[in-house]
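All protein chains of the complex are present and in place, except for one that has been dropped.
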Amino acid sequence: MWNKALIFSFLAVFIFAVSASAQSTIKIGFGGPLSGPQTEIGKKALSGVQLAVAEANAKGGILGKKLEVIPADDEGKSEGAVNAANSLIKKEVVGVVGHWNSACSFPASEVYAEKNIAMITYASTNPKLTERGLKNIFRTYGRDDEHGRINGEFIVNTLKKKSVAILHDKGAYGKMMAEITGQTVKKLGGEVVIFDGITSGEKDFRAILTKIKSLNPEVLFYGGYYSDFGLILKQAGELGAKWNFVSVGGTYDPELIKIAGEGAEGAFIQAISLDAVKDQPSFKRFLQAFNDKYKTDPDLWAAIAYENADILISGIKKAGSTDSKKIIDAIKSFKDYQGTLGPVTFNEKGDIMAPLLSMFQVQHGKFVPYISGLK
Amino acid sequence: MFLQQVINGVILGFIYSTLAMGMTMVFGITQVIHFSHGEVFMIGSFVGVGAAVLFTESGYFGGNILLILVVTLALAMMGAALLGLLVDRTCYRPIRRSPRINSLVSAIGSSIFIQQAAILTLGSKFRIFPFLFPKGQFNILGSMVSYAQLSIVIVSLFLMIIFSIFLKYTRMGKALQTVAENQKIAGLLGINVNKFIALTFLIVSAMAGATGVLTGSYYGSVDFFVGFMAGLKAFTSMILGGVGNVTGAVLGGLVIGVAETLIGGYISNDNKDILVFLLLIIILVFRPTGLLGERIAERT
Partner (left out) sequence: MSQQYLPGKWKANPWLLAIIALSLIFPWISPEYYVELAFNVGIYIILAQSLNIIIGFAGLLNLGHAAFFGVGAYTYGILWKFFQLPFILALPLSAVFAALTGLLLGLPVLRVRHDYIAIVTLGFGEVIKLILNNWTALTDGPNGLYGMAPPQFLGLILKSRIHYYYLVLVFVYLVLFIMVRLGRSRLGRAWIAIREDEVSAASLGIKIDRLKLLAFTLGAGLAGIAGCILAAKHRFISPAGFGFYESIIILCMVIVGGIGNIPGVVLGASILYIIPEIFREFSDFRMITVGVAMIFLMIFRPEGILGKEKRKTIWVQMEKREIR
């Protein structure tokens, strides 16, 4: 009995003690996977946001106050996202850079919408995210339906190949990319000889690759991330496959080439890439600042999250207040805002107009732009 | 293509078999499902990758691949064995006398702990494992077998044979079998049961560590999440073959490996895990003690 009472009172004290927090900073929320298999990605993105905030603070903050980043871990799951969103609201953030998975951005955006808080996602690509009529969502990465369409057109129109084998990792992103690419290929008169999924994290793909080899396609398209695709490329090479490989932004990472080794040669990856902007002054500045602070190069997510934070901060400045609704309006009104990665304008759904998509090819162990400015 | 798929499956099966063997030995002696065996395997591969990368890049052994492989195996086996002993000592031994459910929960806890501890200390990125096998492949009846694959089979078989010899023909091995069969009698005979259980953990963990190196080098990359999957496949193989039954574990591993590959290649790769699980359930319904029957110790 006493145990119970003691425990309860402890908890009560704890909870109320923890909830006391300073009001004197402007808080920016960050949502992303900070635990679980995608932790690395979440951490990189967070580092981008933290850099943007640090820079703004070095310039004296905004509206006379300093900025503070409040990270919230969504564990890469939708329940985690709801919890993360609620914790950010509790901390009274004025805007959020997040989340990563579409499965997280979806429910989190509804929570933020209740309080009219802007959510700028750096990676959620599910088209439906911006089709629900919510006014507080922005994204700078682009949508799967467009990327998928571009992939399909590339395969049939540019590479002039007709028979395609499609694999995906059963995840929301990979599978959707696979489906949309497949639909586009079929619409353009091509043939999808097989459509199957692999289990992410499983190492051995020989079973399905051997099967695909027997079907003799011209192209293998993969929707998913680099850790699995690297192994697929490697094993396909070992099996002597002579297909063209095409894949998506999730596989665009130097680690891909490390894992795949020679198997990666000649593979085409469609991605939004830092390589396409590396000569832009705004990007160079970011690169330098990132290196100064973290002693390493930023990856794509860090860069995009940085840009998002930058957009948010500018939105606050333009709105001239911490009223989150005004901030949303301010961001909506940006025309060709000079983002880190290029000009940014959002359409009424919150999607970015003209994201910079390129097709890369792996040549001699490096990603080389093959076609830039894909639409 | 069929033969090729079977070959693919057999290679995979050998990996599962070696792990399942270890798990089944532990179960035979302690009646605890050694949940963290998969994580020991994972740690073995990480020790291996650290060593292999160090040796290949620093040129210590003059680029002699075979030597590097042997040393890496040795180091990984030692590291894994140590971990296995630690797990036994801290998570299983204190509650040996308690109900088995407690040990099972503790086992799950230890598995989660090892994985998370590794991630926290080493970061969650994966590592590239240098290729330590002879390159090239040869042709059997129209299908390809690479020397790497052959090496895995050879080393696995080697480990299994050594282990069997140990069990059957050495004094220690026979004592181990006695403990496995009846702890009470073994205790009465003056055998230190705990020591032998520790010995079992040492042996099976070393084997898991070796498998970790082989697997890591074969696939070329290691990450922290393979332990869970490997463990799951190993349990399934163990149960399929009959717990406590070492030969059963080997058979179980091969069956699972081949079944998985054939289902993935011919029916659906998407759903293959579901179908393999279904297969397990069906077999268990008709043969609840597994394919080759069980061999469990009488507990004190």
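Note that the chains take the letters A and B in the order they are written out, and that residue 1 is the start of every chain.
The criterion applied here is as follows: a contact is a pair of C-beta atoms (placed from the backbone, for glycine too) under 8 Å apart; a residue touches a chain by one contact, two chains touch by 3 or more.
Owing to the predicted nature of the structure, the values given are computational and were not obtained by experimental measurement.
Taking the complete complex into account, A:72 is the one of A:28, A:72 or A:300 that touches the chain left out. Only one of the listed residues, A:27, A:161, A:175 or A:234, touches the absent chain: A:175.
Screening B:71, B:108, B:145 or B:191 against the full complex identifies B:108 as the residue touching the chain left out.
Among the residues B:64, B:116 or B:192, only B:116 touches the chain that is left out of the figure. Residues of chain B in touch with the missing chain: 27, 31, 33, 90-91, 94-95, 98-106, 108-117, 120, 228, 232, 235-236, 239, 243, 270-271, 273-274, 277-278, 280-281, 284-285, 288-289, 294.
Counting the whole complex, the residues of chain A in touch with the unshown chain are 1, 3-5, 7, 11, 14-15, 18-19, 34-35, 39, 71-73, 75-80, 82-83, 86-87, 89-90, 102-103, 106-107, 110, 126, 128, 132, 170-172, 175-176, 197.
Note that only the chains that are shown with their structure count from here on.
Inter-chain centre distance (chain A to chain B, centres taken as mean C-alpha positions): 37 Å.
Looking at the complex, you find that chain B touches chain A at residues 1, 4-5, 8-9, 12, 119, 123-126, 128, 137, 144, 146, 215, 219-221, 223, 225-226, 229, 260-262, 264-266, 268-270, 272-273. Within the complex formed with chain B, the chain A residues making contact are 37, 39-40, 170, 196-199, 201-204, 206-208, 210-211, 213-214, 227, 230-231, 234, 238-240, 255, 258-259, 261.
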